[in-house]
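Here it is: the structure, laid out below.
With one protein chain removed, the remaining protein chains of the complex are shown where they sit.
Presenting subunit A:
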Amino acid sequence: MKNPIIALLGNPNVGKTSLFNRITKLHQRVGNYPGITVEKREGTVNANSKTYSVIDLPGTYSLFPTSLDEAVVYDVLADKRNKYHPDLVVVVSEPNNIKRSIILYQQARELGVPAIFVINMIDEIKEKGLEIDYDRLEQYLNTKVYTTDARNGKGIQQLIQAFEERPSHYVSRFTIEEKYQSALEEAKKLFPLHTEYQTWQFLAQDHVSFLDEKQRAGLKAIKDKHAFTFHELQKTEALQRNEQTSELIKDIIFHKDNLQLSATNKMDRILLHPVWGYVIFFALLFIIFQLVFTLATPIMDWIDELFASLIDTTAAVLPEGPFSDLLTQGVLAGIGGIVIFVPQIAILFLLISMMEETGYMSRVVFLMDRWLRPYGLNGKSVIPLMSGAGCAVPAIMAARNIENTKERLITMLVTPFMTCAARLPIYIVLIALVIPNETFMGFGLQGLVLNALYILGVLAALLSAWVLSKIIKTTHKSFLIFELPAYKGPDWKNVGYNVWDKTSGFLFGAGKIILAMAVILWVLGSFGPNDKFSNAESYVTEANPTLSEDELSEEVASYRLEHSFLGYLGMGIEPFVKPLGYDWKMGIGLISSFAAREVFVGTMATVYSLGEEVDVEDEEEQQTLLSKMRSEINRNTGKPAYNLASGISLLLFYAFAMQCMSTIAIMKRETGSWKWTIMQTVMMTGLAYVVAFIAYQALK
């Protein structure tokens, strides 16, 4: 038998997710609702000798959706055939907004779904200056009212026991106005099996996804004939319910002074100040990035060493041969490349979820909306964009906080333009090669170019956002209204779940694809189609019999690469990269660094017959790689391979191109669509190609 489904329904900021975490503990998983990008949180709990499926529905103020997230709520509750249609709805409220929650509760009940009512955050009731007459509330709602505090676990057990309750039939309090009656009668003929309120909801919704074409056309015809819009019906209902509830609630909830809000107000006077608000926000951002880098670096170094020694041990234990190579250079190196990002992601999300939990994130939206709106973005886009300066992978995940689907999509599409940490090694090497070490107006020219590249990233993100906002269509009008919740200390349980959720999602989700790519690249680089690859050593000794042992092995590695599948691929794409000023060796770098940008430097080192291990931080090694690269001649032009023109062209290419499998993997996971993922890659790499082409042709 199917597990009974319990759905948590409530406004944002009522502690619904805390409650969900308390109920399901670690028995939960996060996925997407089929076919859309809305996040679905689902868990289980064993009680009353049953297993319940618990679903945390997206936060919403009513069943009239204004975003995709909210549309899911209506679909799940109104469509009895929906896979997640609940057996019982738990309407979660908090002392301060019981009125709004009652309206949501009424809508759910009148759609025919049994529901119970919970007042969460009950421990704050005194501070918020409220008193509630529970008997009257229960009487009014015609259901049991439970009180919980998800932060300390109060009332959770009683609530879980109550999952067995199925409140009796509910009588609607909503009276449909006379002027809509004839339209309603016509609509009822289309839906003979539905109740009056369900039919009214069909009329009041913009788009009901689970009805067929004919039914939708029928509804539209009725609306056209009677000359009203769905907006009008929604507002009629909202107004009537509000009036009714305001009247009744006077005898149920008694207001005194809200101490919490006055404390919040004092803090907001500084944190939302037209000057100090921004100063504090940018100082906070600066601290966050410092923390992400300084705290993560020692752990990342440790992981790096751990994997290096793991690879060495494995290589020593296993007999030499292709299998050992695949395991060490392919699989282990690939996993190491994923795990190394974990500290940065975990720290970034720790800090971001603390900002969310305390209520500060809404203030950031308030401060930044004005500055991002002209580009089709939203105040909330600032977090992903700034995080993008570290790594686009957690940054794209951070875009989940943006409710408006269009603005969220644009944010995710443009975030990879921000200059991430992986671009830095390439920039350092290339700038050292092609930009003269001179001063310009008292500043080091090389440093100026690096700064310019960072600014270029921001400009590219904002401008492409602006263009995308003109192209992408949306069914939901852009508007912004949000609550500024009272400040409070973070719920550490929530923070913990959030960090775990994001980090493990990256590790296992994107990890699979990165790993596959690492293995593919390894295979292509380790095998060749003919004996020039397998017999590289004899070919090299034949050509240069006087090489020392060290030189020989370097030459062999380089010769092998040239005649591996990867090498032939490099030659294959040479015609395409030639107009940008690159030769086949750089072509290999471009191909292999498609997995991750930072691979470029390592690949170039191999190609120019240096060992794989190049530490860019290490002055001496950097010099040897640099001098090799400097003396390298492009066989097509006869000029140095890295001259000003090709160097600038390469810098610009890496600034714009989507050279990152992890980002592609996370985009697929977050958007749930290959269409947008591929469009983004084509857009970025296409732009990179055009810009690099123009730069090279102009400078050569």
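As a convention for this text, contacts are C-beta pairs under 8 Å (C-beta built on N, C-alpha and C of every residue); 3 or more make two chains touch, one makes a residue touch a chain; residues count from 1.
Note that contacts and distances are computed from a predicted model.
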| item | value |
| --- | --- |
| Missing subunit (named according to UniProt) among the choices "FAD-binding oxidoreductase", "Mannitol ABC transporter permease", "SpoVR family protein" or "Ferrous iron transport protein A" | "Ferrous iron transport protein A" |
| Among A:Ser53, A:Thr264 or A:Ser387, the residue in touch with the chain that has been omitted | A:Thr264 |
| Which of A:Gln106, A:Gln201, A:Gln234 or A:Ser564 contacts the chain that the document leaves out | A:Gln234 |
| Touching residue (missing chain; options A:Phe191, A:Phe366, A:Tyr539 or A:Tyr568) | A:Phe366 |
| Subunit A residues that touch the omitted chain in the full complex | 61-62, 64, 66, 96-97, 99-100, 103, 128, 231-232, 234-235, 237-239, 242, 246, 255, 258, 261, 264-265, 268, 272, 274, 362, 365-367, 369-370, 373, 379, 477, 479-486 |
